[in-house]
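The complex appears here without one of its protein chains, the remainder shown in place.
Entry: subunit A
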């Protein structure tokens, strides 16, 4: 349980970047002062332009535990200000400022003996914090996600998750053509 750490700013360096889909990138950051985070936590990224202009956004973490490596999966919002930079431009070796770990409500703390079945449900990029929850749980788990075809359920990460957790866990994905607004937090 990592909830007692105070939130502060840290300096992170991009260790690796890998496209999960055509418009979503998996970023692994080395953050030497990161205190670790609970599954489901998020962080703020702050970018500073050469002229001093700053922009901050919150992103869910796909990683958890007491590690100084943190993993994000960022979905590009067309016409957005920050996500296109993170998805298309932020290079390996480049530094960014991050604040966290954030969030003590939507977190998974596997403290009790886990008896009851769990169903995780996500839409689009909402699947990201569930990765960290899924990997924090050893027992049976059912994982459903519903995405637009463009997102494709962060395909490679999900495939990896599935192969390492079967047969005790189930993965169901449903790519719906009807969710015109899926993936955008406005509901």
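By our rule, contacts are C-beta pairs under 8 Å (C-beta built on N, C-alpha and C of every residue); 3 or more make two chains touch, one makes a residue touch a chain; residues count from 1.
One rule holds in what follows: contacts and distances are computed from a predicted model.
Asks: What is the missing chain called in its UniProt entry, if the choices are "Oxidoreductase molybdopterin-binding domain-containing protein", "Integral membrane protein", "3-isopropylmalate dehydratase large subunit" or "Electron transfer flavoprotein subunit beta"?
Replies: Going by UniProt, the chain not displayed is called "Oxidoreductase molybdopterin-binding domain-containing protein".
Asks: Determine and list the subunit A residues touching the chain excluded from the picture.
Replies: 6-7, 9, 11, 44, 46-51, 53-58, 81, 85, 89-91, 94-97, 99, 102-106, 185-187
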